[in-house]
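Before any comments, here is the structure.
Yeah, one chain of the complex is gone here, protein chain that is, but the others are all in their spots.
After this line comes chain A, so read on.
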(Lines give C-alpha, C1' and ligand atoms only; values in the text may rest on other atoms or scores of the structure.)
Protein backbone atom coordinates (compact mmCIF):
# COMPACT_ATOMS: atom_id res chain seq x y z
CA UNK A 1 0.00 0.00 0.00
CA UNK A 2 1.45 3.33 -1.04
CA UNK A 3 1.90 6.08 1.52
CA UNK A 4 -0.44 8.34 -0.39
CA UNK A 5 -3.20 5.74 -0.21
CA UNK A 6 -2.58 5.14 3.48
CA UNK A 7 -2.80 8.86 4.03
CA UNK A 8 -6.10 9.05 2.16
CA UNK A 9 -7.46 6.02 3.97
CA UNK A 10 -6.51 7.38 7.38
CA UNK A 11 -7.96 10.77 6.59
CA UNK A 12 -11.31 9.36 5.60
CA UNK A 13 -11.33 7.26 8.78
CA UNK A 14 -10.57 10.30 10.90
CA UNK A 15 -13.35 12.26 9.25
CA UNK A 16 -15.84 9.63 10.30
CA UNK A 17 -15.31 10.45 13.94
CA UNK A 18 -14.62 14.09 13.68
CA UNK A 19 -15.71 15.15 17.16
CA UNK A 20 -13.77 12.47 18.94
CA UNK A 21 -10.66 13.11 16.87
CA UNK A 22 -10.86 16.84 17.46
CA UNK A 23 -11.34 16.46 21.19
CA UNK A 24 -8.26 14.28 21.29
CA UNK A 25 -6.33 16.82 19.24
CA UNK A 26 -7.55 19.52 21.61
CA UNK A 27 -6.21 17.61 24.59
CA UNK A 28 -2.84 17.19 22.87
CA UNK A 29 -2.86 20.86 21.91
CA UNK A 30 -3.41 21.93 25.50
CA UNK A 31 -0.81 19.47 26.78
CA UNK A 32 1.79 20.62 24.29
CA UNK A 33 1.04 24.32 24.81
CA UNK A 34 1.22 23.85 28.57
CA UNK A 35 4.61 22.15 28.28
CA UNK A 36 6.03 24.92 26.12
CA UNK A 37 4.52 27.74 28.19
CA UNK A 38 5.74 26.34 31.49
CA UNK A 39 9.25 25.76 30.22
CA UNK A 40 9.28 29.13 28.47
CA UNK A 41 9.09 30.85 31.84
CA UNK A 42 12.30 29.07 32.84
CA UNK A 43 13.91 29.99 29.54
CA UNK A 44 12.84 33.61 30.00
CA UNK A 45 14.31 33.85 33.49
CA UNK A 46 17.52 32.23 32.28
CA UNK A 47 17.75 34.60 29.36
CA UNK A 48 17.10 37.60 31.54
CA UNK A 49 19.80 36.47 33.94
CA UNK A 50 22.32 35.94 31.15
CA UNK A 51 21.49 39.23 29.48
CA UNK A 52 21.84 40.88 32.83
CA UNK A 53 25.26 39.40 33.47
CA UNK A 54 26.50 40.17 29.99
CA UNK A 55 25.08 43.66 29.78
CA UNK A 56 27.51 45.41 32.09
CA UNK A 57 30.61 43.33 31.59
CA UNK A 58 32.56 42.11 28.67
CA UNK A 59 32.92 38.48 27.82
CA UNK A 60 36.70 38.59 27.55
CA UNK A 61 37.16 40.39 30.85
CA UNK A 62 38.58 38.80 34.00
CA UNK A 63 38.36 40.78 37.20
CA UNK A 64 41.29 40.23 39.51
CA UNK A 65 41.46 40.46 43.27
CA UNK A 66 43.78 39.34 45.99
CA UNK A 67 42.52 37.60 49.04
CA UNK A 68 43.89 39.78 51.83
CA UNK A 69 45.46 42.81 50.24
CA UNK A 70 45.07 45.28 47.43
CA UNK A 71 46.76 44.85 44.09
CA UNK A 72 49.83 46.90 43.36
CA UNK A 73 52.18 47.62 40.52
CA UNK A 74 54.18 44.38 40.86
CA UNK A 75 50.96 42.36 40.62
CA UNK A 76 50.13 44.08 37.37
CA UNK A 77 53.60 43.29 36.05
CA UNK A 78 53.09 39.63 36.94
CA UNK A 79 49.72 39.49 35.24
CA UNK A 80 51.08 41.10 32.11
CA UNK A 81 53.61 38.26 31.78
CA UNK A 82 50.94 35.57 31.55
CA UNK A 83 50.48 34.05 28.13
CA UNK A 84 47.15 34.84 26.55
CA UNK A 85 46.74 38.14 28.38
CA UNK A 86 46.05 40.91 25.90
CA UNK A 87 45.88 43.81 28.31
CA UNK A 88 45.79 44.54 32.02
CA UNK A 89 43.82 47.65 32.84
CA UNK A 90 44.31 49.14 36.27
CA UNK A 91 42.56 51.98 37.87
CA UNK A 92 43.17 53.84 41.08
CA UNK A 93 40.29 55.43 42.83
CA UNK A 94 40.75 59.12 43.52
CA UNK A 95 39.15 60.59 46.62
CA UNK A 96 38.69 64.02 45.03
CA UNK A 97 35.63 63.95 42.82
CA UNK A 98 34.33 67.44 42.32
CA UNK A 99 34.77 69.26 39.02
CA UNK A 100 33.27 72.50 37.80
CA UNK A 101 33.17 74.94 34.91
CA UNK A 102 31.57 78.39 35.24
CA UNK A 103 28.44 77.91 37.33
CA UNK A 104 28.22 74.20 36.42
CA UNK A 105 29.24 71.63 38.96
CA UNK A 106 29.49 67.82 39.18
CA UNK A 107 30.70 64.94 41.29
CA UNK A 108 32.18 62.40 38.92
CA UNK A 109 33.86 59.05 39.28
CA UNK A 110 37.49 60.13 39.01
CA UNK A 111 40.07 57.44 38.46
CA UNK A 112 43.59 57.23 37.28
CA UNK A 113 43.86 54.97 34.29
CA UNK A 114 46.74 53.49 32.36
CA UNK A 115 45.56 54.69 29.01
CA UNK A 116 47.69 52.45 26.72
CA UNK A 117 46.24 49.38 28.43
CA UNK A 118 42.74 50.78 28.30
CA UNK A 119 43.16 51.30 24.61
CA UNK A 120 44.42 47.75 24.11
CA UNK A 121 41.49 46.43 26.11
CA UNK A 122 39.12 48.11 23.70
CA UNK A 123 38.48 51.54 25.15
CA UNK A 124 37.24 53.89 22.44
CA UNK A 125 36.70 57.62 22.23
CA UNK A 126 33.64 59.35 20.83
CA UNK A 127 35.85 62.29 19.92
CA UNK A 128 39.16 63.89 20.84
CA UNK A 129 42.33 62.01 21.76
CA UNK A 130 43.98 60.27 24.70
CA UNK A 131 45.86 62.40 27.27
CA UNK A 132 49.48 63.16 26.46
CA UNK A 133 50.49 65.43 29.29
CA UNK A 134 49.76 65.48 32.99
CA UNK A 135 46.77 67.78 33.19
CA UNK A 136 44.79 66.29 30.33
CA UNK A 137 41.72 64.18 31.11
CA UNK A 138 39.19 62.00 29.34
CA UNK A 139 35.56 62.15 30.36
CA UNK A 140 32.68 59.72 30.03
CA UNK A 141 29.91 60.20 27.52
CA UNK A 142 27.37 61.35 30.12
CA UNK A 143 29.67 63.70 31.93
CA UNK A 144 28.12 66.81 30.39
CA UNK A 145 24.62 65.70 31.33
CA UNK A 146 25.63 65.42 34.95
CA UNK A 147 27.41 68.74 34.92
CA UNK A 148 24.65 70.98 36.24
CA UNK A 149 23.81 74.42 37.47
CA UNK A 150 22.50 74.61 41.02
CA UNK A 151 18.77 74.11 41.01
CA UNK A 152 16.71 77.17 42.00
CA UNK A 153 14.53 76.78 45.07
CA UNK A 154 11.42 74.67 44.62
CA UNK A 155 12.60 73.81 41.14
CA UNK A 156 11.15 70.31 41.18
CA UNK A 157 8.17 70.93 43.39
CA UNK A 158 5.02 69.03 42.52
CA UNK A 159 6.59 67.12 39.71
CA UNK A 160 6.42 63.38 39.23
CA UNK A 161 9.65 61.45 39.10
CA UNK A 162 9.55 61.27 35.34
CA UNK A 163 8.86 64.95 34.89
CA UNK A 164 11.56 65.82 37.40
CA UNK A 165 14.09 63.85 35.41
CA UNK A 166 13.19 65.80 32.31
CA UNK A 167 13.33 69.10 34.14
CA UNK A 168 16.77 68.28 35.53
CA UNK A 169 18.09 68.11 31.98
CA UNK A 170 17.38 71.80 31.61
CA UNK A 171 20.12 72.44 34.15
CA UNK A 172 22.73 70.35 32.33
CA UNK A 173 25.69 71.80 30.49
CA UNK A 174 24.71 72.27 26.85
CA UNK A 175 27.89 73.10 24.97
CA UNK A 176 30.75 70.99 23.68
CA UNK A 177 33.22 70.18 26.46
CA UNK A 178 36.03 69.02 24.20
CA UNK A 179 39.18 71.07 24.68
CA UNK A 180 37.55 73.05 27.51
CA UNK A 181 39.55 73.63 30.63
CA UNK A 182 37.67 72.84 33.82
CA UNK A 183 38.38 73.16 37.51
CA UNK A 184 39.24 70.12 39.63
CA UNK A 185 38.61 70.68 43.34
CA UNK A 186 41.14 69.18 45.71
CA UNK A 187 38.71 68.16 48.38
CA UNK A 188 38.71 64.64 49.74
CA UNK A 189 35.47 62.71 49.97
CA UNK A 190 36.42 61.40 53.40
CA UNK A 191 33.71 62.93 55.57
CA UNK A 192 35.79 62.75 58.72
CA UNK A 193 38.19 65.28 57.30
CA UNK A 194 37.12 68.87 57.73
CA UNK A 195 38.42 71.05 54.97
CA UNK A 196 38.14 74.81 54.74
CA UNK A 197 36.17 76.20 51.81
CA UNK A 198 39.29 77.50 50.13
CA UNK A 199 40.72 74.12 49.24
CA UNK A 200 43.15 74.04 46.37
CA UNK A 201 41.98 73.65 42.76
CA UNK A 202 43.70 72.39 39.62
CA UNK A 203 42.94 73.35 36.06
CA UNK A 204 42.57 70.31 33.79
CA UNK A 205 41.85 70.11 30.08
CA UNK A 206 39.34 67.77 28.53
CA UNK A 207 41.04 66.20 25.52
CA UNK A 208 38.76 63.23 24.86
CA UNK A 209 35.21 62.07 25.38
CA UNK A 210 34.46 58.35 25.77
CA UNK A 211 32.19 56.47 23.41
CA UNK A 212 28.51 56.28 24.11
CA UNK A 213 27.82 53.07 26.08
CA UNK A 214 25.96 50.39 24.14
CA UNK A 215 23.33 49.92 26.84
CA UNK A 216 20.52 52.39 26.79
CA UNK A 217 20.39 52.67 30.56
CA UNK A 218 24.15 52.92 31.21
CA UNK A 219 25.45 56.23 32.56
CA UNK A 220 29.11 56.86 31.88
CA UNK A 221 30.12 59.56 34.32
CA UNK A 222 33.78 58.72 34.75
CA UNK A 223 36.82 60.93 34.52
CA UNK A 224 40.13 59.32 33.61
CA UNK A 225 43.15 61.21 34.82
CA UNK A 226 46.77 60.43 34.13
CA UNK A 227 48.89 58.60 36.70
CA UNK A 228 51.07 61.69 37.04
CA UNK A 229 48.09 63.87 37.91
CA UNK A 230 46.98 61.20 40.33
CA UNK A 231 50.26 61.48 42.18
CA UNK A 232 49.91 65.23 42.43
CA UNK A 233 46.33 64.92 43.65
CA UNK A 234 47.48 62.51 46.31
CA UNK A 235 50.22 64.69 47.56
CA UNK A 236 47.79 67.59 47.89
CA UNK A 237 45.09 65.50 49.55
CA UNK A 238 47.62 63.84 51.81
CA UNK A 239 48.01 67.15 53.62
CA UNK A 240 44.33 67.07 54.56
CA UNK A 241 44.02 63.36 55.22
CA UNK A 242 47.13 61.52 56.46
CA UNK A 243 45.36 58.15 56.18
CA UNK A 244 45.46 58.41 52.41
CA UNK A 245 49.16 57.89 52.11
CA UNK A 246 48.89 54.18 52.68
CA UNK A 247 46.43 53.82 49.80
CA UNK A 248 48.39 55.67 47.17
CA UNK A 249 49.82 52.63 45.41
CA UNK A 250 46.71 50.51 45.63
CA UNK A 251 44.80 49.67 42.49
CA UNK A 252 41.10 49.65 43.14
CA UNK A 253 40.26 47.86 39.95
CA UNK A 254 42.43 45.49 37.91
CA UNK A 255 41.03 43.72 34.91
CA UNK A 256 42.71 41.27 32.57
CA UNK A 257 41.55 41.03 28.97
CA UNK A 258 42.06 38.09 26.65
CA UNK A 259 41.87 38.16 22.88
CA UNK A 260 38.62 36.24 22.88
CA UNK A 261 36.07 34.80 25.30
CA UNK A 262 37.27 31.28 24.51
CA UNK A 263 40.60 31.95 26.21
CA UNK A 264 39.08 33.27 29.42
CA UNK A 265 38.88 29.89 31.07
CA UNK A 266 42.49 28.90 30.43
CA UNK A 267 43.86 32.30 31.38
CA UNK A 268 41.72 32.37 34.54
CA UNK A 269 43.21 29.06 35.61
CA UNK A 270 46.73 30.35 35.12
CA UNK A 271 45.96 33.48 37.13
CA UNK A 272 44.43 31.45 39.92
CA UNK A 273 47.61 29.39 40.13
CA UNK A 274 49.37 32.63 41.06
CA UNK A 275 47.00 32.95 44.03
CA UNK A 276 44.73 35.63 42.69
CA UNK A 277 41.00 35.56 42.80
CA UNK A 278 39.39 35.78 39.41
CA UNK A 279 35.94 36.61 38.39
CA UNK A 280 34.65 36.52 34.83
CA UNK A 281 31.35 36.51 33.04
CA UNK A 282 32.30 33.18 31.56
CA UNK A 283 32.70 31.55 34.96
CA UNK A 284 29.58 33.16 36.29
CA UNK A 285 27.65 32.09 33.23
CA UNK A 286 28.83 28.55 33.70
CA UNK A 287 27.41 28.37 37.18
CA UNK A 288 24.32 30.16 36.06
CA UNK A 289 23.86 27.77 33.18
CA UNK A 290 24.16 24.67 35.34
CA UNK A 291 21.61 26.04 37.75
CA UNK A 292 19.16 27.12 35.08
CA UNK A 293 19.55 24.00 33.01
CA UNK A 294 18.40 21.98 36.01
CA UNK A 295 15.58 24.42 36.60
CA UNK A 296 14.42 24.23 33.00
CA UNK A 297 14.69 20.43 32.96
CA UNK A 298 12.43 20.38 36.02
CA UNK A 299 9.86 22.57 34.32
CA UNK A 300 9.98 20.46 31.16
CA UNK A 301 9.48 17.38 33.29
CA UNK A 302 6.38 18.85 34.94
CA UNK A 303 5.09 20.03 31.56
CA UNK A 304 5.65 16.58 30.13
CA UNK A 305 3.17 15.21 32.65
CA UNK A 306 0.47 17.26 30.92
CA UNK A 307 1.54 15.75 27.62
CA UNK A 308 1.39 12.32 29.20
CA UNK A 309 -2.17 12.93 30.35
CA UNK A 310 -3.11 14.09 26.86
CA UNK A 311 -1.52 10.93 25.48
CA UNK A 312 -3.94 8.85 27.52
CA UNK A 313 -6.61 10.50 25.38
CA UNK A 314 -4.83 9.42 22.26
CA UNK A 315 -4.47 5.92 23.64
CA UNK A 316 -8.21 5.76 24.36
CA UNK A 317 -9.20 7.19 21.01
CA UNK A 318 -6.99 4.79 19.13
CA UNK A 319 -8.10 1.81 21.19
CA UNK A 320 -11.70 2.71 20.45
CA UNK A 321 -10.91 3.15 16.78
CA UNK A 322 -9.33 -0.28 16.66
CA UNK A 323 -12.26 -1.89 18.45
CA UNK A 324 -14.81 -0.15 16.26
CA UNK A 325 -12.99 -1.06 13.11
CA UNK A 326 -12.02 -4.59 14.02
CA UNK A 327 -14.44 -5.95 11.42
CA UNK A 328 -12.88 -3.77 8.73
CA UNK A 329 -9.46 -4.85 9.91
CA UNK A 330 -10.53 -8.49 9.65
CA UNK A 331 -11.78 -7.99 6.12
CA UNK A 332 -8.62 -6.17 5.16
CA UNK A 333 -6.49 -8.94 6.56
CA UNK A 334 -8.59 -11.59 4.81
CA UNK A 335 -8.14 -9.85 1.48
CA UNK A 336 -4.41 -9.59 1.99
CA UNK A 337 -3.37 -6.63 4.12
CA UNK A 338 -0.22 -7.52 6.03
CA UNK A 339 0.06 -6.84 9.77
CA UNK A 340 2.65 -4.23 8.92
CA UNK A 341 0.21 -2.34 6.72
CA UNK A 342 -2.46 -2.44 9.42
CA UNK A 343 -0.02 -1.24 12.04
CA UNK A 344 1.23 1.58 9.86
CA UNK A 345 -2.30 2.76 9.18
CA UNK A 346 -3.10 3.07 12.86
CA UNK A 347 0.25 4.57 13.75
CA UNK A 348 -0.31 7.09 11.01
CA UNK A 349 -3.66 7.99 12.49
CA UNK A 350 -2.27 8.56 15.98
CA UNK A 351 0.65 10.35 14.36
CA UNK A 352 -1.70 12.75 12.61
CA UNK A 353 -3.57 13.42 15.83
CA UNK A 354 -0.22 14.08 17.49
CA UNK A 355 0.98 16.29 14.65
CA UNK A 356 -2.16 18.40 14.78
CA UNK A 357 -1.91 18.61 18.56
CA UNK A 358 1.75 19.54 18.49
CA UNK A 359 1.29 22.01 15.64
CA UNK A 360 -1.68 23.77 17.19
CA UNK A 361 -0.13 23.54 20.65
CA UNK A 362 3.07 25.20 19.46
CA UNK A 363 1.18 27.96 17.70
CA UNK A 364 -0.99 28.46 20.79
CA UNK A 365 2.08 28.61 23.01
CA UNK A 366 3.67 31.25 20.80
CA UNK A 367 0.48 33.29 20.83
CA UNK A 368 0.11 33.06 24.61
CA UNK A 369 3.80 33.79 25.10
CA UNK A 370 3.59 36.88 22.94
CA UNK A 371 0.38 37.95 24.62
CA UNK A 372 1.75 37.50 28.13
CA UNK A 373 4.93 39.42 27.37
CA UNK A 374 2.88 42.16 25.81
CA UNK A 375 0.15 42.35 28.43
CA UNK A 376 1.96 41.69 31.68
CA UNK A 377 3.97 44.94 31.84
CA UNK A 378 0.75 46.83 31.19
CA UNK A 379 -1.05 44.95 33.94
CA UNK A 380 1.81 45.46 36.38
CA UNK A 381 1.83 49.15 35.62
CA UNK A 382 -1.93 49.34 36.11
CA UNK A 383 -2.11 47.54 39.41
CA UNK A 384 1.19 48.07 41.17
CA UNK A 385 1.75 51.46 39.63
CA UNK A 386 5.34 50.64 38.97
CA UNK A 387 7.21 50.31 35.73
CA UNK A 388 8.56 46.80 35.14
CA UNK A 389 12.25 46.65 34.20
CA UNK A 390 13.03 47.32 30.60
CA UNK A 391 13.17 44.29 28.25
CA UNK A 392 11.11 42.43 30.80
CA UNK A 393 9.84 39.07 29.55
CA UNK A 394 7.96 36.36 31.37
CA UNK A 395 8.04 33.84 28.59
CA UNK A 396 10.72 33.09 26.06
CA UNK A 397 10.47 30.29 23.49
CA UNK A 398 13.79 29.70 21.75
CA UNK A 399 14.06 27.22 18.90
CA UNK A 400 15.65 24.69 21.18
CA UNK A 401 12.56 24.65 23.41
CA UNK A 402 10.28 24.21 20.41
CA UNK A 403 12.39 21.32 19.17
CA UNK A 404 12.52 19.68 22.62
CA UNK A 405 8.77 20.03 23.12
CA UNK A 406 7.85 18.79 19.66
CA UNK A 407 10.13 15.80 20.18
CA UNK A 408 8.61 14.99 23.57
CA UNK A 409 5.03 15.39 22.30
CA UNK A 410 5.58 13.36 19.15
CA UNK A 411 7.48 10.70 21.06
CA UNK A 412 4.75 10.35 23.66
CA UNK A 413 2.09 10.35 20.94
CA UNK A 414 3.76 7.57 18.98
CA UNK A 415 4.28 5.58 22.17
CA UNK A 416 0.62 5.90 23.13
CA UNK A 417 -0.48 4.95 19.62
CA UNK A 418 1.84 1.97 19.55
CA UNK A 419 -0.18 -0.46 21.63
CA UNK A 420 -3.51 0.14 19.90
CA UNK A 421 -1.76 -0.25 16.55
CA UNK A 422 -0.15 -3.46 17.70
CA UNK A 423 -3.51 -4.64 18.94
CA UNK A 424 -5.00 -3.97 15.52
CA UNK A 425 -2.59 -6.44 13.95
CA UNK A 426 -3.74 -9.20 16.26
CA UNK A 427 -7.40 -8.95 15.23
CA UNK A 428 -8.55 -12.48 14.46
CA UNK A 429 -9.80 -12.72 10.90
CA UNK A 430 -12.40 -15.40 11.58
CA UNK A 431 -13.83 -13.68 14.63
CA UNK A 432 -14.07 -10.42 12.75
CA UNK A 433 -15.69 -12.02 9.71
CA UNK A 434 -18.18 -13.88 11.85
CA UNK A 435 -19.30 -10.80 13.71
CA UNK A 436 -22.11 -9.68 11.46
CA UNK A 437 -23.38 -13.13 10.47
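Methods note: contacts are C-beta pairs under 8 Å (C-beta built on N, C-alpha and C of every residue); 3 or more make two chains touch, one makes a residue touch a chain; residues count from 1.
Note that contacts and distances are computed from a predicted model.
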Out of "Cytochrome c oxidase subunit 2", "Phenylacetate-CoA oxygenase subunit PaaC", "ABC transporter ATP-binding protein" or "Alpha-ketoacid dehydrogenase subunit beta", the chain not pictured bears the UniProt name "ABC transporter ATP-binding protein"
Touch with the omitted chain, as defined above, among A:339, A:359 or A:411: A:339
Sole residue of A:26, A:101 or A:331 that reaches the chain not shown, by the stated touch rule: A:331
Which residue numbers on chain A touch the omitted chain? 1-2, 5, 9, 12-13, 16, 328, 331-341, 429-430, 433, 436-437
